[in-house]
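Structure record follows, encoded as structure tokens.
Yeah, one chain of the complex is gone here, protein chain that is, but the others are all in their spots.
Now for subunit A:
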Amino acid sequence: MSSETLDAGMTPRKLKVATVSLAGCFGCHMSFLDIDERILPLLERVEFDRSPITDIKHCGPCDIGLIEGGVCNAENVHVLREFRANCKVLIALGACAVNGGLPAQRNHLELADILQQVYRTGHGLAEGSQIPNDPELPLPLNQVHAVHEVVRIDYFLPGCPPSGDAIWAFLTQLIKGRAPTLGHGLLQYD
């Protein structure tokens, strides 16, 4: 575990951080929690805005936004644009945000065929199963996209998920005002 601290020798204002999972599995958020007790020095320097940790529903003005997951439906687009509008620095966190990841492996299939198979013709479905059709449900996109194909992204942290150490090293550098870099062992795509 890195012994690096966030102590900058003075007490600057706390940075506001928002996080969200779009078309992701929350694995990157779980990996974020793998920074373990280092979350305590982190919390001396940041406070969370919208995040699963706070359960705040909308992102306010923030310094850093962490986006997990790719863009697979209309709500993802909406949320991503909200983050871009409110976050000074936006980070694509993990393989799905970086290149679409596992969900993007449906991209060569027809969306209509997928919906038919999942909800109507697949195994183990109840009789009369239908494709969900409710105005509350966001419409799926034809293809899953990496987040940088929808909004401008400032930094990318690849990995499935990136390790807690990688997330810590990345955030530590960023909070100290440096452009983050990852060395061997921390930079991994799998």
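The rule is short, and it goes like this: a contact is a pair of C-beta atoms (placed from the backbone, for glycine too) under 8 Å apart; a residue touches a chain by one contact, two chains touch by 3 or more; residues count from 1.
Throughout what follows, contacts and distances are computed from a predicted model.
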| item | value |
| --- | --- |
| Protein name (UniProt record) of the chain left out of view, among "ArsR family transcriptional regulator", "NADP oxidoreductase", "Transporter" or "Phosphocarrier protein" | "NADP oxidoreductase" |
| Among A:18, A:67, A:146 or A:174, residue touching the chain not depicted | A:146 |
| Sites on subunit A contacted by the missing partner chain, in the whole complex | 92, 95, 98-102, 104-105, 107-108, 143, 145-146, 148-149, 153, 155-158, 160, 181-182, 184, 187-190 |
